[in-house]
Structure formats: C-alpha cells, structure tokens
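All protein chains of the complex are present and in place, except for one that has been dropped.
In this document, chain identifiers A and B correspond to the written order of the chains, with residue numbering beginning at 1 in each.
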Amino acid sequence: MSLDSSGMPALEARGLTKHFRLRGRNRGKAVHAVDDVDLRLDRGTVVALVGESGSGKSTIAKLLSLLIPRTAGELTLHGEPVHGRGRRAFRRHASRVQLIFQDPFASLNPIHTVRYTLTRAVRIHKGHLRSDELEGALHELLSRVQLTPPERYVDKYPHELSGGQRQRVAIARSLAADPEVLLADEPISMLDVSIRLGVLNLLKSLRDDMQIAILYITHDIASARYFADRTMVMYAGQIVENGSSEDITQSPAHPYTRLLLDSAPDPDAPQRTTRADAGEAPSLVSPASGCRFAARCPFANDLCRSETPQLLPIGDGRAARCWGYSERPDRPIVDLTVARSAAAAPTEREMTA
Amino acid sequence: MTVEPAHLTPQEMDPPNSTAGVARGKVDRASQLLFLRNGKVITGLLILAFFTLLAIIGPWVAPYDPDALGEDSVAPPSLQHWFGTANLGQDIFSQVLVGTRSVMFVGFVAGILATLIAVLVGVTAGYLGGAADEGLSLLSNVFLVLPALPLIIVIAGPLDGANSLVVAIVIAITAWAWGARVLRAQTLSHRRRDYVEAARANGESTPRIVLAEILPNLSAIIASSFVGTVTFAILTQVTLAFIGVTGLDQWSWGTVLFNAQSNQALIRGAWWWFVPAGLCIAAVGVALALVNFGIDEFVNPRLRATGKYAKALKKRGVRARVGFTPVDRHEEPSTPVVPASGTVLVTEES
Partner (left out) sequence: MRFFVRRGIFYLVTLWAAITINFFLPRMMPGDPITALIASRQGQITPEQAESIRVLFGLDNEQSLWQQYTSYLSQILHGDLGIAFSQFPTPVITIIKDTLPWTLGLVGLSTIIAVVVGTTVGTYIGWRRGTKADIVLPITTFFSSVPYFWLGLVAILLFSVTWKIFPSSKGYQPGLVPGWNWEFISSVLYHGALPAITIVLSAVAGWILGMRNMMVTVSSEDYVTVAQAKGLSERRVMVSYAARNAVLPQISSFALALGFVVGGTLIMEMVFSYPGIGYSLFQAVSAKDYPLMQGCFLVITLSILVFNLLADIVYAFLDPRTRQEG
C-alpha cells in the first residue's frame, strides 16, 4: 500500500468537490465536475488517476494546484490545511505543488526561449541569482530532465523542439520550484508513441531519485499499470475504484474498470459487444441520484438506478463504488470474472434482483 | 535557419491550445527580418519616412512663407511655383510643405494615444473578465457606435481654432474603441491557453503575466491597430481642416483644400490647387496600408506562403489556392513547391 516512510501524506484531499454554476437559461443548475473525491499522495509514490474525457480528472489537477477554487472539501499539504487565498499563500503552495500540462507546446509561451521560461521559474522560486549561478541552475535543470548538453537547448524556442523535448522543458520548469508533488495531467497523451516511454521513465526517475509524489492523470489504463503504484479510476466526477495498480488491472472490481481494460484492442479476442458499449457518459448538470454508471452497466438493477453508492472498501487497500459489494439484499450481482475469450461473445449479463 | 511557415490560424480565429508544430507571430530573428524584407513594408516605411522628414524640416525648407502674398493670382505650376499659386499669389507648394507637420503630428500623436487607451481597456477587459469586462466592453461598444466625425465636430467645433494637440486628443478619444475590441478578443483567447495557466501555476504574478507573457503575443495586432488608427487620424485631421474646424492659422493639407473650395478652385479649373494636397494624403494613406498589409501577411503565414510561391507555381501552370499544396501528377515526386499546410488538391496540365 503506502510506501511512505514518514506516514504523512505529501498532499491529501478529502471530499474535494467542484461545481460549476451555469448562467443563462440553465441558471440555478450546476455542472458537478468533481464530487466528493478523497485523494492521497505520498512521497516517492505514483498515483494514477484514470478516466475518460469529461470525467473530471483535469479539474482535479487544477483544484489540487489551486488554479481554480474548490466548492467544498479540504486540502492538506503535509498535514497543514491549505487555503491558497492571496498571492503569498498561493506561491507557497506552488513552490511545493507543481502542475504539468497535457499539450507540451501550448504550455510553453511560443515567444519565449527555454532560457526565459526556466529563468522565470528559478527567479520566482529561488530568488535572484547571480548570472553564473543562474546559468548553472538552468543547466542543472536541463540535465535533470535529460536534455543534454544543456547549452544546445537553453536558447531554443519551443517550436524548434520536438514534442518530447518540450514536455521535458515543461517538467524542468516545474522542477525549478523543487516541488514535493508533481501533478502530471496526461503528460504523454500528445506525444508520439515512441517518445512516451522516455518521458514516463523520466518521471519514474524523479520519483525514485527525488522522492517526489506524482499524480499521473491519464485515460490509458495500461500505462497506469506500468508506471503507478496505486491507481484510482474516475467516472463522471466520482472515484469509482481505487487500489494498487496490480490489483486493479488484474482483477478489476468495478464494471467501469472492467470496461476500460476490455477496451484496449486485443488481437486475440474476436469482435465482442457488451451492453456497456451502447451507453454514453451521463450529463453532469445537476445529476440525479443513482449510480452514474448505471446506464452503461451490464449489471445495473433498480437499486443502482435510484441510490448513489458510496465508495465501499473491499479489503486489502481497495475500494469500489458499486452496490454489488455492499451487504444490501437488493444489490446487483456483479461478476467480472468472465475472461476475454471467444466464449464471451456476444455476452449480455442479465441482472437478478 | 529556415522559418517553418507551418499552419497558423489567422489572428481572430486562433483555437485555444493549438496542436504541435504551430509557430506564431514574431518568433525569432529570422522571422523578424522576413517581415522587414517584405517589399510592401519597405515601400510603405520609406514613404512614411519621407513625409516624416518633410514634417520636421518643412517650414525651413519651404521656398516661400505660405501666407506671403504674391503677384500671380491662381497661376498654374511654373518653375517659381511648383504647385502654382492661390488666389492672392500664395505659393501652394510651400503651403503643402508646411502643412505636412500638423498632419503627421496629429496622426501619430492621436495614434499613440488611442493605441495606449485601447491596450489599457482591451487587455484589462479580456484578462479580468466578469464585471470589469462587461463594463469596459459596454464603454468600448458605445464609443464604437457613436459616429466619430460628428462627435469630433461637436467637441472641437465650438473651440475657436483648436490647436494640433487638442485635435489629436479629441481624435484619440473617438478612435480607441476599435482596437480595444480586437485586443479584448485576443486577450480572452490567450487567457485560456495553457501557457498562461502554466505561468499562474508557477506562481507568476498577474501584472507580469499580462505584460510579459500575453502582451508580446499581441504585438502584431497592436502594431496593426496603431497603423489603422494613424490612418484614421490623418484623414480626420485633414477633413476637419477642410471643414474649417481647426484654426485657419494652422497650416494643414486640409486647409489648402479648404481655401481651394472657398475660392471656387473647381469651377476655375485650378486643379493644381487641390490635386497635390490630395495626392499627399493618398500617398501617406497608401503607405500606411502597405505597412498594414505587411503585418497582416507576416502574422498569417497562410497568406504569406501562398503569395510568396504564387509566381513559382504559376510558372508550372498551377493555380495557387490558399491552404492547398499542389502536386504535379506528371513528374516524379521531387521537392514540393510549397511547404504550406493543407491537403493535396490541385494540379493542372502545364
């Protein structure tokens, strides 16, 4: 489970909630982007947050970095509550919690050189340095993200670098703050496939060498398995499952996790349809009660459609938000043990009350 | 090193977080030099420099005092009077020469003032959003819709012979709204982009974000807006002088035309009285427009690339279309002519 030696999480969120209020015709309603999320990041570990587009994962990154204010919930940094009101408090938080964006080009100002971007970061977090000290700091940052020789990269513009190099510069920028927590919002989604591994390995080395806590947000559950110690699966603004990456990918508990795993193309399995393919993500505007995955879930019954399940522990550091794991007599029967084989096609799982 | 004329979207329609391979605006030295190498821009700047020089040295270089009376009344151009004379023998050439100063002065001062206001209002509105944005937008829209010329007339008319500075200020007050609107739109677009969020997440302060991150990205638009405002200011100053709003003691190209009009120059067929002044106005106007075109082409590489290679394509018998990369079906694939973005489309038999 937790590999942290001191026992205190670097960053912890409890009940994190974000509702975007609507204007105009839909005034009074709100988009429930994130609902009641508990998250824990420990130093030297990677937690993966997996979900599809619109599930709220990027919003969580922005909430944790204080870029947008939260609607409800608590945030603690090394046990101390975080307010983030006012510039000083924000800067203090930023010096310990850094964010890496998905699009490596968009996150670097195209009119500034690498030197300028990194210098600003250093100036903000390390104060004013003498020019030779500054140069040394820039070189050190670039070396740490494996952009060597640093002289070759320091005066380049973003458009002169490849996608992978840009992302490394973005990582270098965030390292200037010497952060304890790195929130990586889909850091490799926009990179060429051959480059992805390199960047992931870089993040891994940051975790091991600098004991940084990393939140790895992605829609690709396979890379979570490779890279993360713990995985949390998110759907429609809620955490639907969490546990160690191994457990989740080998024996998923929540039907959505199962769906994610099954969605990876498998040349061995024939064409296969499940009822879940037919649905789509629910609208997050003032969602009704009931499990938000019910429309796509092959096991959903009336209970699922009427009452919202809580995140229920299912032993050994795992939890799932599914009525199937509760003690209630009217719970659905959830059986995810069907292997991905020819025998399963085309399956329909009938519910029994 | 070569500049990639990669697929850039035009100013007003930049999508947020455009994908990899996008170059934008004044990115590096080579691109800046490309801007200056543009023939249109050079021509425009040269003309402007010429008139600025005239504005400065005009009164000293003029052969006659513009008000000095002479003998030949309404005489056509001659060696002594290059532009002919007015009704009381005044030398029109000197009048036009001396008149250059107030025109250029008002033009540039009004341009600078108006652009400053536009940047202040537009960028603030775009960045802050919310109530500040609504209020400032309302202000700009009101000034945008109010008809400029009548407003200026109503303000400056009662003043007895307004001097150049007052005229410049009045023009600036009516002319800033357009630029403010464009800048607000652009700032809004940039505000949402990742690099601004990244700067915020890094702990960058708001003034620094606006001034050092967003503003440089807007430089081309600001330049273009400035040029447009100067054009408007010059035309307006001349018009005001023509109507008689600015004092008659201040020489301007418009004053020359005013005199021409009041003395029935048209009926008399005294074309030399008003043609030179008009041509000067046109020359400055065209020069400014050329500079504006240059900025436009520079910022939007789609225009740049297609125009640049149009001649080369023409030689091969291919009609250039914006955004399309022509491929010659009849030859072995060698080097493509245009590295612009877009899909393969048109070929024509040579």
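Points to keep in mind about this one:
To be clear about the criterion, a contact is a pair of C-beta atoms (placed from the backbone, for glycine too) under 8 Å apart; a residue touches a chain by one contact, two chains touch by 3 or more.
Computed from a predicted structure; not experimentally measured.
In the complete complex, the hidden chain is touched by one of B:L159, B:L188 or B:L215, namely B:L159.
In the full complex, subunit B touches the omitted chain through residues 10, 13, 138, 141-142, 144-151, 153-155, 157-159, 178, 231, 235, 238-239, 242-245, 254, 257, 260-261, 266-267, 269, 271, 274-275, 277-278, 281-282, 284-286, 288-289, 296, 302-303, 306-307, 309-310, 313-314, 319-324, 341-343, 345.
Quick note on the criterion: only the chains that are shown with their structure count from here on.
Look at where the CA atoms of subunit A average out and do the same for subunit B: the two points lie 48 Å apart. Within the complex formed with subunit A, the subunit B residues making contact are 4, 6, 16-28, 193-195, 197-205, 213, 216-217.
Residue ranges on subunit A touching subunit B, taken from their complex, read 62, 65, 67, 87, 90-91, 94-95, 98-99, 101-112, 120-121, 124-125, 157, 159, 163, 170, 173-174, 177, 190.
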